[in-house]
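Here the structure is laid out as C-alpha cells; the discussion comes afterwards.
One chain of protein is taken out of this complex; the other chains stay put.
As written, the chains take the letters A, B, C, D, E, F and G, and residue 1 is the first residue of each chain.
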Amino acid sequence: MNEDKLREMLQALQDGKTDVDAIVENLRSWPYEDLGFARVDHHRALRRGFPEVIFGEGKSADQITKIMEAMLSQGTNVLVTRVDAAKAKDVQKKINTAVYDDISRTMTVRQHEVSEKGRGLVLILAAGTSDIPVAEEAAVTAEMIGSRVERLFDVGVAGLHRLLDHFHQMREASVLVVVAGMEGALPSVVGGMVEKPIVAVPTSVGYGASFKGLAALMAMLNSCAPGIAVVNIDNGFGAGYLAALIDQG
Amino acid sequence: MNEDKLREMLQALQDGKTDVDAIVENLRSWPYEDLGFARVDHHRALRRGFPEVIFGEGKSADQITKIMEAMLSQGTNVLVTRVDAAKAKDVQKKINTAVYDDISRTMTVRQHEVSEKGRGLVLILAAGTSDIPVAEEAAVTAEMIGSRVERLFDVGVAGLHRLLDHFHQMREASVLVVVAGMEGALPSVVGGMVEKPIVAVPTSVGYGASFKGLAALMAMLNSCAPGIAVVNIDNGFGAGYLAALIDQG
Amino acid sequence: MNEDKLREMLQALQDGKTDVDAIVENLRSWPYEDLGFARVDHHRALRRGFPEVIFGEGKSADQITKIMEAMLSQGTNVLVTRVDAAKAKDVQKKINTAVYDDISRTMTVRQHEVSEKGRGLVLILAAGTSDIPVAEEAAVTAEMIGSRVERLFDVGVAGLHRLLDHFHQMREASVLVVVAGMEGALPSVVGGMVEKPIVAVPTSVGYGASFKGLAALMAMLNSCAPGIAVVNIDNGFGAGYLAALIDQG
Amino acid sequence: MNEDKLREMLQALQDGKTDVDAIVENLRSWPYEDLGFARVDHHRALRRGFPEVIFGEGKSADQITKIMEAMLSQGTNVLVTRVDAAKAKDVQKKINTAVYDDISRTMTVRQHEVSEKGRGLVLILAAGTSDIPVAEEAAVTAEMIGSRVERLFDVGVAGLHRLLDHFHQMREASVLVVVAGMEGALPSVVGGMVEKPIVAVPTSVGYGASFKGLAALMAMLNSCAPGIAVVNIDNGFGAGYLAALIDQG
Amino acid sequence: MNEDKLREMLQALQDGKTDVDAIVENLRSWPYEDLGFARVDHHRALRRGFPEVIFGEGKSADQITKIMEAMLSQGTNVLVTRVDAAKAKDVQKKINTAVYDDISRTMTVRQHEVSEKGRGLVLILAAGTSDIPVAEEAAVTAEMIGSRVERLFDVGVAGLHRLLDHFHQMREASVLVVVAGMEGALPSVVGGMVEKPIVAVPTSVGYGASFKGLAALMAMLNSCAPGIAVVNIDNGFGAGYLAALIDQG
Amino acid sequence: MNEDKLREMLQALQDGKTDVDAIVENLRSWPYEDLGFARVDHHRALRRGFPEVIFGEGKSADQITKIMEAMLSQGTNVLVTRVDAAKAKDVQKKINTAVYDDISRTMTVRQHEVSEKGRGLVLILAAGTSDIPVAEEAAVTAEMIGSRVERLFDVGVAGLHRLLDHFHQMREASVLVVVAGMEGALPSVVGGMVEKPIVAVPTSVGYGASFKGLAALMAMLNSCAPGIAVVNIDNGFGAGYLAALIDQG
Amino acid sequence: MNEDKLREMLQALQDGKTDVDAIVENLRSWPYEDLGFARVDHHRALRRGFPEVIFGEGKSADQITKIMEAMLSQGTNVLVTRVDAAKAKDVQKKINTAVYDDISRTMTVRQHEVSEKGRGLVLILAAGTSDIPVAEEAAVTAEMIGSRVERLFDVGVAGLHRLLDHFHQMREASVLVVVAGMEGALPSVVGGMVEKPIVAVPTSVGYGASFKGLAALMAMLNSCAPGIAVVNIDNGFGAGYLAALIDQG
Partner (left out) sequence: MNEDKLREMLQALQDGKTDVDAIVENLRSWPYEDLGFARVDHHRALRRGFPEVIFGEGKSADQITKIMEAMLSQGTNVLVTRVDAAKAKDVQKKINTAVYDDISRTMTVRQHEVSEKGRGLVLILAAGTSDIPVAEEAAVTAEMIGSRVERLFDVGVAGLHRLLDHFHQMREASVLVVVAGMEGALPSVVGGMVEKPIVAVPTSVGYGASFKGLAALMAMLNSCAPGIAVVNIDNGFGAGYLAALIDQG
C-alpha cells in the first residue's frame, strides 16, 4: 500500500502535476510506517555464504524440520544448535542430508562447500572434558561460517604444563575461544600468554557455589588480563560466531 | 547528501530520463543509511504540549542550565527531576522563572499554561511519609503533562482504616500510582479494592533485608491482585508519566 | 450475630427507647468485627461482564472442574490459565463447552458473548517465537475481558526492520503489551517509537545468565524510554488484564 | 571413665587421703571432656508431653519406620513431617497406628492423649488455597504439642473483606501464624489489625520473580507492622512449634 | 457526609418512615466508602500503656520534635529509635524531659511510670560487643512497653563456656531475644539449650561475604533448632516489641 | 621438534662447533613453546602413593571404566567420587576389584596397601544425618591418601551436649573436617572449642532460604572463630584431600 | 644456580664426559624451578609499540608518578586510566609531558608517534551522555594502541532514528564498541543491524534495579543478536584494548 502511495506521487511528478521539492518534503515527513522502502539488507548473510542458524532448544523435531526445509529451499547451508539425539533422528527421517554431531549437539546440512574465508586460525581451548560440548559447538559454528579451526582440549589451569606445551599454537591463532567452567580461570592465564583477541565462554560445569556457571562468568568478566570479552554461559554458538567474524574481519 | 541523491533521481523522472518503476525499485533497496527520509516524528511531544524532561542526577548546575536554556528557547515547558536544593539555587540565578520544589526535588518552568487533557483523575498514594518525595515526583510529572492529580499519603497497610476511609476517592480515579517502600504491600491491597490500572512504585525506603527497595520491588511484581504493573525503584517520574499517558489515552 | 445486634439497636430506635445520636455513636465505635455490613462489592466484576479467572497451575483437573462448575452456575464466562493439555482433556470430559487453546495454555467457557468495551486497540508484540505462549495468554485474557486485540509476533530488536514495518499499527493502539525474553530490549525500542502506555512482560526464555527471565525483567525495569511498566516474568495474564483495564478506562 | 576418675577422687576424700579444697580445685580445672556430668536434660521434651519429631524429607520409608519404632517404644507421641503419600503407605504397613494427612503431608501416632496446655488460641491464616499445605503443617504441629488451633484460610489481601470479616476471631488468638506466598503481604495487614505476636511463614507459592518464596520472605522481613517475626520458606512445622511455645509460655 | 446519610436513615426509622429490615439491607450493601463507621480501634495501644514510637532515621530534629510534641500532648510515653547524638541534642533543647541513650541510639520520654505487665522475663543475648547497640534497642523497647528485661552480652558461640555459664538464667526467661552478626549461629545454639520462644535478630556486623547481615539472616532462617523466628537485619526495635508482646500475652 | 633443535645444538657443542655460553644464551631466550623440556613432575602423586581420582558425575559407566582401566594399568590405587549405585554396578562388571560404598557414593580400587602417612588424626564431624554422605566422601578420600580417620556424626549445634561429650577426641585431632548444612553453625562452635585447623564443608541439606547450601556457605565464611577455611558446597572430596595434606604436611 | 647446573652439564658434554641423549633426558625431567630458561617474551608489547598501561584507581599521585617515570625511561608511551583531576595535576608537576583528559579520566604521555596499525575503523557508540566517560576511555585506549577511532554518542534505543542515521558509518567499522547503561539494549539493536564484531560495555549508569550496571551487563550477555561479547561494567579500557587487537589482527 505504501508502495501504491509512492507510485501515485511519482506518477504525479512524471505527469508534471507536482514538483521535486514537494515530493522530497513529503518523503521527509513520512513516519516509520513507510520504512518499507528502507529495508535492512537481510540477504546479506546468505550472499556472504553464512549458514542459516536455528536455535533448536524448545522446538519440536517437527518445527525444526519445517524451518530447515524452508531454508534449504533457498540453497543455503543450515546449522541447528542444541538438538538432542532423539530429535535429530526424527529430523533425519525427513531430511536425510542432515548430519548430527552428538558431542556438540549440532545438526548441519551443507548444500554447498564452505570455503575458508578467514585471515588465520580460530583456536578453541577447553579447560576440562566436561567443557568439550560447548567448545565443539563453537568449533562447528566457526567452521560452518568458513574459518579454519583447531581444538585444544583438557588444558585447564590445574595442569599448567599441558597449556604451556601449546604456546606456539596459541601464538599462531588470529583469535582464541576459551571455554571453561568451575572457577573460569583459563582465559586469564591464556590472556597473559598471548596478545590476541580472546572470546571467553563460561560453562555451567561445576556444582555448589558455581551456581550453574555464574562463578565462571564473573571470574571471566573480572579477568586481570586485557583483550578478553565474554559471552553467555554455555553459549558456544555465540563464541564461534564472533570468533569467525573477527577472523574474517 | 541523501537528499541530493533523491532530488537527482526525482529530477530524472521529471525530465523523462527514468520511470516510476525504476525509482520505486531504487528506493526499495535503500539500506539504513538512507533513513534520513524516514525520521521519527520527534516534534510529537512538543505539539502535544508535553514538557521536555531533564534527568538532573549526575549533571552539574551549569550543564542543567545550558540544556534548559536550549529547551526554553523552543517555547516548551521544562521539567527537571532529581535536582538537589543547592544545584537548583545555582540554576535559578540564571533562569529566574525556574520553580524548585524541595520535596519532589523537581524544578519546573512553565512558559505556557498546562491544560488538563486527561479523562479523569490520577490518584497518587504513598504508604509512608518517607515515600512522599517519590510520590511527589510522580505527581509533579503527571501535572506537568496535563493530568488532574490528587494525593493520598500515609495510607500504609499497617493502618488499614486510613486506606479504607478513602475508598470512594480511589474508585473515582482513572489510574492509581501506588508508592511504597519496605514490604511494598500497598499495591496488592489497593488492587484488591478497585478495578483500575495501578502503577506501582517501589521505593528504597527501608533497611536491612529491604536491600534498597528490592524487597518492595519483588513484592509488587508478585502481587496476587491483577491490574498492577511496576516501574523501577524510586522512579516517581516514570510512574507519573505512564499514569498521565493512561489518563489521557 | 452482628446483624442481630444491629437489629436490636434499630428496633430500640423505632421503639423510641434510644435516639439517633446514640446509635451513630455506637456504630462509630464498632471495631472491625462489625465490618460484615461494609462488604466489598464482589459482584462488581460479574456485572461488568468480566470473566471469572482460575489460576490452573498446581490444581488438579478435578479441582479445576469443581471451581469451574460453581462459577458457571452463576452464568459468568470463565477463563482458566496455565492448564496443560492433559488436564484440559480431563476437564472437557465433564465440561464439554470448555475450549482449550494449546498455545496460550488457556481454557475458556463463553456462556455469553463478550462485547467489545475498549476505547481502542490492545496491540500485543512478542520478540521471539518462544515468547508467543506468554503473548497469547495476554491476548486471550484481554479478549475475554472485552478488548479488541491484535498480535505482532517475531519482531525482536535483532531484526529491527520487521518492527519498523509495523509502525503504523503501533501508533493506532491505545495500549501495547510487549513480551520479550533474553535481553528484554524490545519495550525500550517500542517505547522510543510510540508515546503509548506499554505493559512490558519479561519471559523466562533464555539460558545461562538469563536466570530464568531475571535479565529481561531487570532490563525492562531500567528502560530509558518512559511510559513503560512491568509485570512478573511470564505473567501474560496480568499484562492482558491490565492492558484491558487501560483500554477500557 | 570420667566417672571412674571422679569416684577415685571421692573415695580418696572419704578415706581422708585428700581434702575438699583439692577436689574443688581439681573439678574446677576440668576441661570439656568431663562434661559427661553436666548433660543437657534431653528428656525434658518428653516429660512435657511434646511429641518426637522426624523430618521425613530425604529419608526412605524404611528409615522413617525404624526411627518411629524406636521412638514409639519410649511411649511418646510421634510427628513425621514432609512425607509423601507413597512413603506413608509403606510405613503404615509396619506401623498401623500411624495416621497420614495428605494435605499437611504429616504422619502422626498418638500413644497418649494430647492435653491442651496453651493459654489461648493459635490462629492459623493462609492467604491462598495453595498455601494450605504449609498452614496445615503448622496446625498439626501446634495441635500435637497441645495447643488449641483454629484455621482461617483463603483470606489474602486481594480480597480484604474476607479478612475483615474475621477480625473478632483474630483478636481472640494468643498468637497468629500467617502463611502467604507471592508478595507475602498478609502478615503486614494482619499486624496492622491486631496487637498479637505473629509468626509469618513465607511459602514458595508463586512463579517468576517470586524466586521460590524469596519475594514473600523479604516482604515479611520488611513489614512495616511491628510484632512480626519470620521463619524459613515453607517451614510450617517451625511456625507451629514456635506458636505453641508462645501459646504455652 | 456518610454520617449525614446515616442520620437521615435513622431519623426516617425513628419517624416511622422506614423499617428495620430496610435499614439493615441498606447498611449491608454499603461499599467501603462507608467504612467511616467501622474504624479501627486506634486508641488501643495508648490504653494499654504502650508508648508511641517514632522511627527517627531520615527525619530531621525539627520533624522529630514536632511529632513528639503532638504525642506528648496526649499524655503518652514516647520512644524514638535510630536517633544520632547530634539530633538528640537538638531535640532536647525543645523537649528537656527527653532522655537520650547513646548506645541504643534511642530517645525516651516517660510521662507516666511503665508498670511491669509481663508474665516473666525478656532475656536479651548479644553475641559480640558490636551487636550491643541493636540488643540495647531491643531492651529499651521491651522495657518501655512494660516487660522485665535482663541482658546477657558477649556470649558468642566461639566462647561457648560464657554461654553455658548462664544456662540457668536462660531457662528462667519467658522469651529470648538473640542478637548476632557475622555467621549468626547463636540462636541455633541457644535454641538447642532451652525450649523457649526465641526472636533472632541478625545484625550487619561483619565484612566481606557477610553482605551487611545477609549471612546472619540466612543462617538464622535455616536454624536446625525449632522455636526460632527472625526479624529484619538490625531490627532491635521489632524484636523487643515482639518479645514484649509474647511476654505479656 | 624442539627436541630435534636441542639435539642439534648439543651435537654442535659436542662437535666443538659452538660453546657453552652460546647454548646457555640460546636456551635463556626460548619462549614458552620450548617448555616441552620443563615438564611438571606429574608422577609426583603416584610416587607418594596418592590415588588417582576420577570425578564420576556426568560421566557414563563406560567412560569411567575406561579411565579406571588406564589408571589401574599404572599400578596405582583409584578413587572415583560421585558415582551412583547403578553406574557402579556396571563398572564392577568389568572391574571386579572395584569396591562401591553407597553412602559416600565412592568407588575404590586398592592395588596396594595404603600406609598411614599422617602425623595424627583427621577427625570428621557431621552435624546431621543428612550430611553424612558428604562427610563419608571426605573420610574415604582422606583414608585413601593415607591418613587415619575418625568419624563423629550427628553432633549438630541444636544438641550441644553430644558435641561436648567428644571434646577429648576433638583435641586429639591434627585437623578437623566439619560438615554441616542448614545454618552451618557447627564449624564456629567447634572452632571455639579447639585450636586446630578446621576445614568447613557446607552441604546443600536444607530448604527454602538455605538456597541449596548458600546459607551454610556464607555462615562458615563469616565464622567468628579463627582457624577455619571453607570448601565448595558438598565438596567432601576437596575437604578430605586438604585435610590429608595438612595431616601429612 | 640453575644456570650453573646447566653450564656444568654442557661443559661435561663438551669435555666428552656425557652424551647428547643424557642431557636431553636430563632437561626433559626438569621441574618448574628451572623455568628461568623459558621466560615469557615480556618485551613483546613494547616492540609492537603498545603503550604501558597503569590502572590509576587506588594509587596515589606519588605512586603513579614513580611507575610512570620508570616506564618513560624505557622510551615507551604511557597510558594511565582512572585518574581524577587532582591526582593528575600532582603528577603533571613532576611529569610535564603528561596530558590529562578530564572526560575519560586518562593521562597519556606520547614519547613517540602512534602510527595507525589497524585494518579499519574502531567505532565507539555510547547510548547516553552519562556513558561518555566510559566510551572515551575506550576511545583513548584504542587510539594509543594505534587504531583509527570514530565516536558516535547519544544514540540510545529510545531515539532509534539517531542510530539509524548512522547506519553507513556503522557498516564501515571493522569492530564496534557499544557502551550503554540502564537496560543495556543498544548492543542488541546494533548487532541486528551490522555483521561486525561488537564489544559491549555495560556501564553503572542507572539507579534502583540497575544495581550499578548489573542489569545492563545481564542484558548484554543475553543478547539475541550474535557477534557480541561483553567486558566488565565500566571497563572502557578493556573494550578499547580488545577492539584494537581485533582491528589490528
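One rule holds in what follows: a residue touches a chain if its C-beta (ideal position, glycine included) is under 8 Å from a C-beta of that chain, and two chains touch if they have at least 3 such contacts.
Owing to the predicted nature of the structure, the values given are computational and were not obtained by experimental measurement.
**Q** When the whole complex is taken into account, which chains on show are touched by the absent chain?
**A** Those shown chains that the absent chain touches are A, D, E, F, G.
**Q** Would you indicate which residue among E:Val24, E:Ile95, E:Val114 or E:Leu164 is in contact with the undisplayed chain?
**A** Missing-chain contact among the listed residues: E:Leu164.
**Q** For the full complex, which residue in A:Gly56, A:Gly118, A:Gly208 or A:Gly238 touches the chain that was left out?
**A** Here the residue in touch with the unshown chain is A:Gly208.
**Q** Footprint of the hidden chain on subunit G, which residues?
**A** Output for subunit G: 31-33, 35-36, 38-40, 42, 57-58, 202, 204, 212-214, 217, 232-235.
**Q** Tell me which stretches of subunit A touch the chain missing from the display.
**A** Residues 127-128, 156-160, 182-185, 188-189, 191-193, 206, 208-211, 214-216, 218-225 of subunit A touch the chain absent from view.
**Q** To test your reading of the contact rule: which positions on subunit F touch the chain that is missing from view?
**A** On the side of subunit F, residues 40, 44-45, 48, 50, 53, 119-120, 174-175, 193, 195-197, 199-200, 217, 221-222, 226-233, 237-239, 241-242, 245-247, 249 touch the unshown chain.
Just so we're on the same page, only the chains that are shown with their structure count from here on.
**Q** Please name the chain that ends up farthest from subunit C once chain centres are defined by their CA atoms averaged.
**A** Chain centre farthest from subunit C's centre: F.
**Q** Roughly how far is subunit B from subunit D, centre to centre by C-alpha average, rounded to an integer in Å?
**A** Measuring from centre to centre gives 50 Å for this pair.
**Q** For subunit D and subunit G, what's the span in angstrom between their mean Cα positions?
**A** 58
**Q** Give me the residue numbers in subunit C that touch at least two other chains, ranges are fine.
**A** 31-32, 35-36, 38-40, 159-160, 192-193, 208-210, 214, 217, 221-222, 232-233
**Q** Spell out all pairs of chains that touch, sorted by label.
**A** Contacting pairs: A-B, A-C, A-F, A-G, B-C, B-D, B-E, B-G, C-D, C-E, C-G, D-E, D-F, E-F, F-G.
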